[in-house]
Structure formats: structure tokens, C-alpha cells
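On to chain A.
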Amino acid sequence: MMTVLSFFNYWIVVVLMMIGFYCVIARGNMVKKVMGLNLFQTSVFILFISAGKIVGGSTPIVREGVELYSNPLPHVLILTAIVVGVATTAVGLALTVRINEAYGSIEDDHLGDEDDGDEQ
Partner candidate 1 sequence: MITSDWIHPSLVLIAGTLVVPLLKGRAMQTWMVLLPLAVLGVLWLAQPGEYGQMAFLGMELVTGRVDDLSMVFGWVFSTVLLIGAIYALHVNDQVQHVAAFLYGASALGVVFAGDLITLYVFWELMVITSVWLIWRRGSEVSFNAGFRYLVIHAVGGVVLLAGIIMFQFETGTTRFDQIDADGPAFWLILAAFMINAAVPPLHAWLTDAYPEATVTGAVFMSALTTKTAVYTLIRGYPGTEMLVWLGAFMTLYGVTFAMLSNDIRRLLSYHIVSQVGYMVAGVGLGTALALSGSASHAFTHILYKALLFMGAGAVIHMTGRSKLSELGGLYRYMPWTFVLYLVGGVSISAFPLFSGYVSKTMIVEAAAVDGRALIWLMLAVASAGTFLSTTLKLPYKTWLGEDSGLRPQEAPWNMLLAMSIAAALCFLIGIFPGLLYALLPEPVDFDAYTMSVFLKEMQLLLFTGLAFCLLLKYVGGGPKISLDVDWLYRRGGPRLISATGTAIVTADRAVRRVALGQLMRLTSHMERKHGRDGKLAKSWPIGSMALWTAIVLAMLLTFGVWR
Partner candidate 2 sequence: MKLARIIEFLISKRSLLAVIMLVLMAALVLADIILPPAYTRFPWEAISGFAAFFGFVACAALIFFSRFLGEWLLYRDEDYYDDHE
């Protein structure tokens, strides 16, 4: 029981990841899909950041009287990953807007069917 609880951060990650992935799989609405994707990515960010936490460690800013710092590298990495995630979200939402203009709907459910043609 203790081990399960002591890994609670990973459980949160797993649960968030599953919810996000389920959204991507099961939701037809494109905005919801993008949100699911965000959730999915965020779970990974938490994974990185929580791994960088050292018990008893302080925020990784150099100051007087503090010896033990958390690992700063994951934060830096995740800052970059967040930027990437934001960009992805932006592109995804922009595409959603364009799809709404072109099709009049953002339900991914059989959107392509109305175009006659070569999808088999």
C-alpha cells in the first residue's frame, strides 16, 4: 500500500494519460480531440517534472542557505515541451477553424464521406 501511495505522482500521470488518450480515441469533436491531446501531453510533462523533484529539495534557484536543490533540467526541458505543445494546439485549433469553414462541421465522424472519390 505504501509503495502504491509513494508512487502517487505516477498514478496521476497514468490516469491523466488514459483520460487524454481516451478523448483522442473516442471523441468525434475536433476541439475535444485537441483537448484530449493536451491532457495527454500534460501528463507527460508531469511525469518529467515529478521525476526531477528531490525530497526536501528546494526550487532550483541559487540562494543563500540552501544546499539541496531539485533537478532543474526537467523544468527546462518541459518549458520547451510546453512551447511545442502550445504550438501544436494552435495549429490543431487553426486547422479546426479551417475545417469548420470548409465542411461546416468539426465532427470527425465520417467527415470525409461527403467528398466523392478515392477513399476506399
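Selection rule, in plain terms: all candidates are chains of the complex that A comes from, given by their letters.
To be clear about the criterion, a residue touches a chain if its C-beta (ideal position, glycine included) is under 8 Å from a C-beta of that chain, and two chains touch if they have at least 3 such contacts; residues count from 1.
Just so it is clear, the structure is predicted and the values come from calculations on it, not from any experiment.
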| item | value |
| --- | --- |
| Of 1 or 2, the one touching chain A somewhere in this complex | 1 |
| Touch list for chain A against partner candidate 1, complex | 21-22, 24-28, 33, 108-109, 111-112 |
